[in-house]
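For reference, the structure discussed in these notes is given below.
Yeah, one chain of the complex is gone here, protein chain that is, but the others are all in their spots.
All chains are identified by letter, namely A, B and C, in their written order; residue positions are counted from 1 within each chain.
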Amino acid sequence: MRNVAVVGVGMSKHVSKRRDVNIPELVYEAVRPCFDETGLSPKDIDALVTGNMPAFEGLNTPELWGAGYWGGLRKPALRITTGGTTGMSVAHGAIYMVASGLYDTVLTLAFEKQSDGDTTMGLNSVGLADFANVFEYKGDMESVTLSFGGAIGLFVYQAARYMAKSGCTIDHFDRAAAMLRNNAAKNPYAHLKQPGSTAEDIAATRMLTYPLRYGHTCPASDGAVAMILTSEDRAGKIADKPAWIKGLAACSEVATAIGEYGGGSINIDPTEQRSCRFAANKAYKMAGIEDPTREIDLAEPYIPFAHLLFIYFERLLLCKEGDAPRLFDEGVMDIEGDLPTCPSGAVMSTNAIGASAMERIAECALQIMGRAGEHQASKEVHNAVAHGLGGAANFNTVTVLGDKPNRG
Amino acid sequence: MDKKEHISVPGQWPLSSYTWKTERFLDKYVEGLKEKKILGLKCPDCGTVYSPPVSICAKCHTRMRLGEEADWIRVSEMGSVITYTVIYTDVAPGGLKDLAPEERRFFALIQLDDVDTHFLTELKEVSEGEISVGMRVQAVWVDEPQGALSDLAHFVPVEWSI
Amino acid sequence: MQDVEGVVELSLPMDAAFNWSVGAYMERFFGGFKHKKFLGIKCPDCGKVFVPPRMICEDCFAETEEWLELGDEGTVEGYTVAYVKVDEKTGGLADLDEPEIIALIKPEGADTCLIHRIAEANPEDIEVSMRVRAVWAEEIRGELADLRYFKPAT
Partner (left out) sequence: MMDRRVAIVAYAQTSYESKKDQSREMMVYEAVRDLLEMAGISKAEVDTVVSAQNDYLEGRTISNMRTVGPLAAFMKDETKVEMDGAFAAFYALARVLSGVHDIAIVAGESMASCYPAYLPMTWTLDPSFDRPNGFLNEVSAAAIQAGAYMERYGVSEEQVAGVSVKNLGNAAKNPYALRKMPDIDIDSVMGSRMLYSPIRELNAYPLTDGACALLLAAEEKASEITDKPVWIEGVGNCHGYYHLGDRDLAGCDSLKTAAEAAYRMAGIKDPVKDIDVAEVHEDYSHEELIFYEALGLCKEGEGAGLLEEGTTAMQGSLPVNPSGGGLSANPMCATGLIRIVEAAMQLRGEAGEHQVPGEPAVALAHGQNGICAQQNAVFILRR
């Protein structure tokens, strides 16, 4: 694949309600800084690749409306939507546009304006048809609705099994949440900032559904992210220190917990995340990374719930299975640690859903460029891994970034 | 961000205007439940056993043979807890309300013996201290099965083991 | 092997509700309705005047800034006579009792058109470049519904 560089990154501030702007205007706040910082204008852009979580805002293909606001008029356009993974699936689309040789410089962006929409019904609509069949065959609807109230429904099952397999406790989740809240406080784009948050503060929040507490969950945000990607021959002219795309992969399994139309699911163990390991292996191989535990300097996994910090640290092959809680205890994942993980504060602190997975790449790029500011990792970042999660924890996407392009 | 009243326009996504269609892969399964039998459906290509059944095997991209007697097998009423949850809160007017310990309910993903899939069910006759991943459980039937998914009322811990 | 025939058809009585922010530019546009005027906005680069107003000129990628008062008259640039409408529930095309005129109308002083209804006119009397004038609600609130329809400006 042709080398691809991230040369511009822009993000809007993320808050719970931006009632003063419409969707194209909100996204423009992420796009404008990309152009300002690179000195490029839409004339320099060959294509636009976009997406958001479909069906959350009640707008069908909002790019039809917005792309002109973002410099996309008369450009090739591609809308990609895959659920929670959307932001990274979109970025992968943009990477392939450049890697294919079809285009040289591509603007990519992802967004969500949750305050316009009905997130709960949006999420429920994932399974409406499946639940309808359970209803049709006179299943116990109460158990379905009680145990699947929103996205948390699935993740509690995952968290409980991970605890049993790894031997970690809810206390780990409390401390992970506190670390992420503190990291977010250093990130100017983050939504939920709680400087000085402690594990005790998190532990004092209400248990929603065992084993996850309110303090282990993510907010609903309005926000957007944009990036400019370009080919190797152009990158040096645009940015002094671009971040390079070294590897990418996605992998899809079937949904866990409730199968299609109420059928059984072969995705038996929701903590196994075989698709994540599979994608990570492929992406590392492309990047020439043989031992991610040593060669990866920083990770931005997709963590909307606290327990996922441990699961994805392991499934991204950054340690042996079951070791994540111990490494966390040793401070490895801290901003000052050996393998800083989610210095941005993660999706747990900022969740404009469609944008979230692209923000993982954007955050890795900022860290490699040395432009993360207060949440810049202490160690020098040569290689970083970004991750996206979607569907019913059955879509995984992985992107490996580095400070040097691939050779050979 | 700001306190000013902003103009917004209301709208709807009328999900009630949609129809979804699915194959009748649960017909024979609920017929089995009526006779207090749990049936599984075996993929004719890779042999994966689904219970409840499905119409397509994702693993090997094969259409399941819903009309083929030989592919339907009776499976065990016993299985293991893959994972579980305890419901601590419920939706109430004005937000969530905490449930008292005796009101809390248990749900689990269960994998039946001889089956390659899991499904969601309620666990009863169990306490928060007892429930665990890997716990052996067995099916409890309603007294008079109707040929409905709810005939398989819930699961309880297995009191004995071999 | 006997195949299992037919499908299960499912539906559920559930809808999702939304509330879209119109943004600062459209808020100001609706503010103009209080004075029975269309407000347009001009691109600082190419000078094009947009109605409805918007933040960006797509051609120039420039932020618009200069607001213009355009009155409430315009010309018909295109139209259709509707014999049906989209049913809000089924989405199908349901017959209208009376045909309705839907037109592209370019407000005087604007370079773009908006789409609205023309009433107090027979379909056969409508033609491209005829002048029309807005008819406003009796009680003006500064919202979309203030603009009821257009009629021929004779």
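FYI, a residue touches a chain if its C-beta (ideal position, glycine included) is under 8 Å from a C-beta of that chain, and two chains touch if they have at least 3 such contacts.
Here the structure is a predicted model, which is why all the values come from computation and not from measurement.
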{"item": "Chains shown that the absent chain touches, full complex", "value": "A, B, C"}
{"item": "Touching residue (missing chain; options A:8, A:51 or A:242)", "value": "A:51"}
{"item": "Residue, one of C:17, C:128 or C:153, that touches the chain absent here", "value": "C:128"}
{"item": "Option touching the unshown chain, where C:37, C:117 or C:133 are the choices", "value": "C:117"}
{"item": "Chain not shown, touching residues in chain C", "value": "6-7, 18, 20, 22-23, 26, 50-52, 58, 77-93, 102-104, 106, 112-117, 123, 128, 144"}
{"item": "Contact set of chain A toward the excluded chain (per top definition)", "value": "1-2, 22, 47-48, 51, 53-56, 58-61, 63-65, 67-68, 72-83, 89, 92-93, 96-97, 99-102, 122-123, 125-130, 248-255, 260-261, 274-275, 278-279, 282, 286, 390-392, 394-395"}
{"item": "Residues in chain B touching the chain absent from view", "value": "9, 11, 13-15, 17-23, 54-61, 63"}
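The working rule: only the chains that are shown with their structure count from here on.
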{"item": "Euclidean distance of C-alpha centroids - chain A vs chain B, Å", "value": "29"}
{"item": "Centroid distance [mean C-alpha coordinates] between chain C and chain B, Å", "value": "48"}
{"item": "Euclidean distance of C-alpha centroids - chain A vs chain C, Å", "value": "37"}
{"item": "Residues of chain C whose C-beta touches two or more other chains", "value": "8, 10-12, 14-22, 26"}
{"item": "Where chain B touches two or more other chains, by residue", "value": "6, 8, 11-13, 15, 20, 22, 25-26"}
{"item": "Touching residues (chain side chain C, partner chain B) in the complex", "value": "1-22, 26-27, 30, 88-91, 143-144"}
{"item": "Chain A to chain B touching residues, read off their complex", "value": "15, 17-20, 55, 58, 116, 118, 121, 125, 128-129, 132-134, 137-140, 143-144, 146-147, 149, 156-158, 160-161, 164-165, 206-211, 254, 256-266, 268-271"}
{"item": "Residue ranges of chain B in contact with chain A within the complex", "value": "1-2, 4, 6, 8, 11-13, 15, 20, 22, 25-26, 30, 48, 50-56, 58-59, 82-91, 96, 98, 105, 107, 109, 111, 115-122, 128, 132-134, 146, 148-150"}
